[in-house]
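In this view, the complex is presented without one of its protein chains, the others remaining in place.
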Amino acid sequence: MLERLFGLERKRRRALDQCPQGPLRDYLAVAPPAPATELEAVEIVSLDLETTGLDPHRDHILSMGWVVVRGLRVRLGSAERHMLRIADPVPAEAAALHGITDDRAACGEALEVVLPRLLQVLAGRVLLAHYARLELRFLDAACRRCYGGPFLARSIDTLILAHRVLERRNHTIQTGDLRLFALSRRFGLPTYKAHDALYDALATAELFLALAADIAPRPPRPLKWFLAGGRA
Amino acid sequence: MEVELEEIRDFFARRPPFEALPAEWLDRLPEWVEIRYLRRGSPFPPEGGEPRLFVVRTGAVALFDRHGHLSEKLGEGDLYAGQCVDLAVERAGGGEAIEDVLLYEIPCQRIRWLRERSEAFGRHFTADLRERLKQALGLVQGSDEGALPYLWVALREVLHRPPVSVDTGASIQEAARRMTTERVSSVLVVHGGRLVGLVTDSDLRRRCVAEGVPVDRPVREIMTPEPHTIGPEATLMEALALMTRLRVHHLPVVEEDGRLLGMFSTSDVARMQSAHPAYLVSDIAKARDVAELAWICERLPRLQAQLVAASASARQVGEVISCITDALTVRLLALAEQALGPAPVEYVWVVGGSQSRREQSVHSDQDNALILADAYEASAHGAYFEALARRVSDGLQACGFPYCPGDAMATNPQWRQPLSVWRDYFRRWIETPEPKALMLSCIFFDLRPVHGTTALFEALQQDVLARSPGNSIFLAHMVANALTHRPPLGFFRHFVLIHDGEHDDTLDLKHRGTVPVVDMARIYALAHGLPVVGTVERLRAAAERGALSREMAENLEDAFEFIANLRLRHQAAQIRRGVPPDNYVRPAELSELERRHLKDAFAVIQTLQETLARRYQVHALT
Partner (left out) sequence: MDLQTLTYLVVGATFALYIGIAFWARARTTGDFYVAGKGVNPVANGMATAADWMSAASFISMAGLIAFKGYDASVYLMGWTGGYVLLAMLLAPYLRKFGKFTVPEFIGERYYSRTARIVAVLCLIVASITYVIGQMKGVGVAFGRFLEVPFEVGVMIGMAIVFIYAVLGGMKGITYTQIAQYIVLIFAYTVPAIFISLQITGQALPQVGLISTVADGSGTFMLDKLDQVVTDLGFGAYTEQKGSTLNLFMLTLSLMIGTAGLPHVIIRFFTVPSVRAARFSAGWALVFIAILYTTAPAVGSMARLNLMNTIQIGPVGDPQGNLLYDERPQWFRNWEVTGLLKYEEKNGDGRIQYYNDKNPEFAAKAEAWGWKGNEMVKVDRDIMVLANPEIADLPNWVIALVVAGGLAAALSTAAGLLLAISSSISHDLMKGVFTPNISEKGELLAGRIAMAGAIGVAGYLGMNPPGFAAQVVALAFGLAASSIFPALMMGIFNKRMNRTGAVAGMLVGLLSTLIYIFWFKGWFFLPGTNMAPNDAEHWFLGIQPESFGAIGAIINFAVAWLVSRVTAAPPEHIQHLVEDIRVPKGAGAATAH
């Protein structure tokens, strides 16, 4: 674990050396919080992406929503939601799931505009997502495409944390139990009707607060207890 | 950038006090929200950070009083404003999450910002809090209704004396003398009418005596220069918060234009916490002349407006104002006795009408009378009591309580008589009831002693209460009189609006709302010999006796309070708009719910009126 983490830091420095000037370089220039940092002192960005599919090389990001958690409080004032413009038509199943139609997709912002904003927000912070692998892979693919460098981040994955908590409680876990909606409900958190990147990011953040309180009700609770690992 | 968080917004939009916010502020609300998770058993409110308002999103929180007993439970949607309103009151026993809780937090600063911009929000906010505040204060006072939301009172109303100040050039000794003669613990230092500094007892100790500074040095050498000040519109809570933050005990109150209004000190708070309107009352009791009393009374209209703004009920307002008027009367009598010497024979000063029933408002006329001992001789003692009555009545007038247009005052020789004459008056009113006697009865059948030999009043009251219950001719006339004011409700339960050219399309909430209830309550009191004078107390006592069904008594009480509150709020709104207050309300001003309640209230009054009309066969009398 230690090796891996050190590995992330090493990778970041190497990537920084090779990265051309631009948003990605600025992002990589800021060191993420050390794993020993108390969770309260860590700034976390809860992120959710809506995509046209699961393959980061073929599929596109339709929308992004994020909200910052600081001092273990979700700061709604920091919430952002971005619709992205994509050239290809939106596949029918994705459109049905996210309610994003071609029209709306066509009116969105360009990835080249949104990505720098996200990188700016993420700088020096920890990424939080439900099933973070997906977000990490799509962002990595996007960064490589746009800036020719890898996306590197410390991340927290509520799916993994929830799995751990439920296992510890000796719950038998069935299919669907680890879905964000089901978990929110299980932890007595508000469930949002809209299937929307920002509400999912918000739900993820709230779920994280609940899971963190379950795993370690009081300090000390170093960040490393919650991290998902360097790169997917 | 604007981010739509409609589901969060909607959560607030459904809940008081946020529901009162205009859409534009409601849309902005989510961006100020922070979300926190409290595990079951965590202390509440959570520590750290700036003062915030908490709203329970999911889960439950228990609050405890200072003895550790559960005082309140907050569930989904409930809010806790302890950090936004006051430092002392709600901190008492703290709280605890009794379930896992997701909390929404909004900084108090934002709440204040909203309160400043949306009056409706401010009102709902305080209304919601008042209940809990009452509970919290109830613990201190041990009474159920005694506590008043004084923390929302503006400083302007709290100032109980003109500022005590010295010029910058004055010596330290002069300042200390001034403080001694005025019996204050601090003095303001002014230069050309503007505040430049502040000297307190502790300044004298620390900076003068301890340092050995000669007392003939100018006071500015030991003053705290440019002290923090506060505006007169700030609430008591805000002043307390500021004082706590600055760790000071005195705050000069200064108008926006720099005019010095007075000094607010922590002792003012202590004084106010001891009992409800007692702080004003104790000022009144200490006042040295009519001018000072008049000065104190200047803030009464605003006090009433503040009480209304703080969602005090008409009943509470009535009690406060009557209590103050009582104190005023007692003080004026004491001042008059100081000037005229002790009374030659025993007397009791009695009040009638709304003051007696404790339903007074600041605009009420004065109704009073003097009952003298039978030893009274007009030739020997007449002049003394005339002068006494004149002084008190003029004093009340100076304090904003106008003379009675019907001349039902102790200054009128007819109402300044020995007990035996009073007995005859009442005997005549009861035994040969004539309409004019009944007009007067409204005032004199509600008498209450305020100062003097209470036994004189009690003798009279016993006489009346022994006579009236058996006399159904008298009671029937009283009913006929009470029925001259009927609720404005038509055959189809529609409002019958006034069309007199002056108050077109309005409802008279006083004469057709509260007055009929007051009149009927009086009839029950007279018919059953009940010694109480308050309208609600009379209804309750009548129900106790079985004279009135409990259901009707309760309905009538609700109707009375509902209409009285509506009227009070209507008048408060008029005063705010700078219009002279009246009793005429347009149904359009009311919400659908209020209109429905008002109709129900009128219908209750109508039912009892018809019952009484039938019982006393009033059709033959009118």
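A and B are the chain letters, set down in written order, and residue numbers restart from 1 in every chain.
As a working rule, a residue touches a chain if its C-beta (ideal position, glycine included) is under 8 Å from a C-beta of that chain, and two chains touch if they have at least 3 such contacts.
Remember, it's a predicted structure, so these values are computed and weren't measured experimentally.
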item	value
Chains shown that the absent chain touches, full complex	B
Selected residue (touches chain absent from view) among B:Arg391, B:His485, B:Lys510 or B:His570	B:His485
Options B:Glu116, B:Glu255, B:Glu377 or B:Asp424, residue touching the unrepresented chain	B:Asp424
Positions on chain B contacted by the hidden chain, ascending	420, 423-424, 427, 430-439, 470-477, 480-481, 484-485, 546, 548-549, 551-552, 607-608, 610-611, 613-617, 619-622
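By definition in this document, only the chains that are shown with their structure count from here on.
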item	value
Length of the line joining the C-alpha centres of chain A and chain B, rounded to whole Å	56
In the complex with chain A, residue positions of chain B that touch it	1, 3-8, 11, 30-39, 42, 48-49, 57-59, 99-100, 102, 105
Interfacial residue positions of chain A with respect to chain B in the complex	71-77, 79-81, 187-190, 192-194, 198-199, 202, 205-206, 209-210, 212-214, 217
